[in-house]
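Then we have chain A:
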Amino acid sequence: MNTGIWNYWVVVFLMMAGLYVVMAKRNYVKKLMGLSIFQVSVIMLYVSMGKVTGGTAPIYVLDGGTPAEGIVYSNALPHVLMLTAIVVGVATTAVGLGLIVRVREAYGSVEEDVVTEQDRAAEAAEARDFAEAGP
Partner candidate 1 sequence: MKEQLPVLVVVVPLLTAPLLVLLRAPAAVRILSLLAAAASTAAAVTLALTVEAPISYHLGGWPPPIGIEYRVTQATAFVLALVTTIATFSLLLGARGTRSEVTNGRTHLFYAAFLLCLAGLLGMVVTGDAFNVFVFLEISSLSTYALVAMGRRRRAFTAALNYLILGTIGGTFVLIGIGLLFQMTGTLNALDIARHMTQAEVGGTRTVQVAFAFLVVGFGIKLAVFPLHQWLPNAYAESPSAVSSFLAGTATKVIYFQTMRALLVLFGASYVFGTLRFGLFLGVLSLLGMFAGSLAAIYQTSLKRLLAYSSIGQVGYLTLALSFGSEAGTYAGLLHMGAHAITKTALFVVAAAIVSGVGTDRIDALAGLGKRLPLCAFAFVLGGLGLIGVPGTAGFVSKWALLEAALADGHLGYAAALLLSSLLAVVYVWRVVEVMYFRQPPPDAPAARGLRGYDWGALGPALVLMVASILLGVWSSPITGYVRTAATQLFRGGL
Partner candidate 2 sequence: MNASTAIVAALLTPLAGALLVALTGRRPNVRETMTALASLATLAWVLWLVPAVALEGNRPELVLARDMLPGVDLAFQVEPLGLLYALVATVLWPVTSAYAVGYMRGHHETHQTRFFVCFALAIFAALGIAFAANLGTLFLFYEVLTLSTYPLVTHQQTDEAKRAGRVYLGILLTTSVCLLLLAIAWTATTAGTLDFRPGGILRGHIPAASVPLLLGLYAYGCGKAALMPLHRWLPNAMVAPTPVSALLHAVAVVKAGVFAILKVVVYVFGLDLLRETGGSQWLMWVAAFTILMGSFIAFTKDNLKARLAYSTIAQLAYIVLGAALATPDGILGGGLHIATHAVGKITLFFCAGAILVASHKKNISEMDGLGRAMPLTMGAFFVGSLSIIGVPPMGGSWSKWMLALGAADGHAIFIGVLMLSSLLNIGYLIPIPIRAFFFDPKPEHAHGHGSAAHAHGEAPLLCVVPLCITAAGCLALFFFADQIVDLLRPLVEG
């Protein structure tokens, strides 16, 4: 079965859906969700590369203690790489969510617009304080 390259296109669509959520949404939690979709889709890109038509999982089928002949395995290397990528993904998500919690505690919101607005207001206030205190 050769499905050509259409499934890469689906993967591209999923990646872009994730990327769109990251870029377009203003809620930080939502952005991170987009990020994980993006990352998982990239993992799928790699895993797709590793597929060999008619193959099986890359675990030797043993025949009396030695690998059996004539069995097609899918490529193990992309799988190995993607195990790492998954870890990276969850690590990023964890740190990102930790940051979000702190942002929420400090600003009372996880909406980018609200946070930016508060920062701007704080900066203006600070500048005003200096202008008043200064000579």
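Criterion applied: all candidates are chains of the complex that A comes from, given by their letters.
Points to keep in mind about this one:
Please note the rule applied: a contact is a pair of C-beta atoms (placed from the backbone, for glycine too) under 8 Å apart; a residue touches a chain by one contact, two chains touch by 3 or more; residues count from 1.
From a predicted model like this one, the values you see are computed outputs, not experimental measurements.
For chain A in this complex, the touching partner among the options 1 or 2 is candidate 1. Contact residues of chain A toward candidate 1 in the complex are 15, 19, 22, 28, 31-32, 35, 38-39, 42, 45-46, 49, 78, 81, 84-85, 88, 91-92, 95-96, 98-100, 102-103, 106-107, 115-116, 119, 122, 126-127, 130, 133-135.
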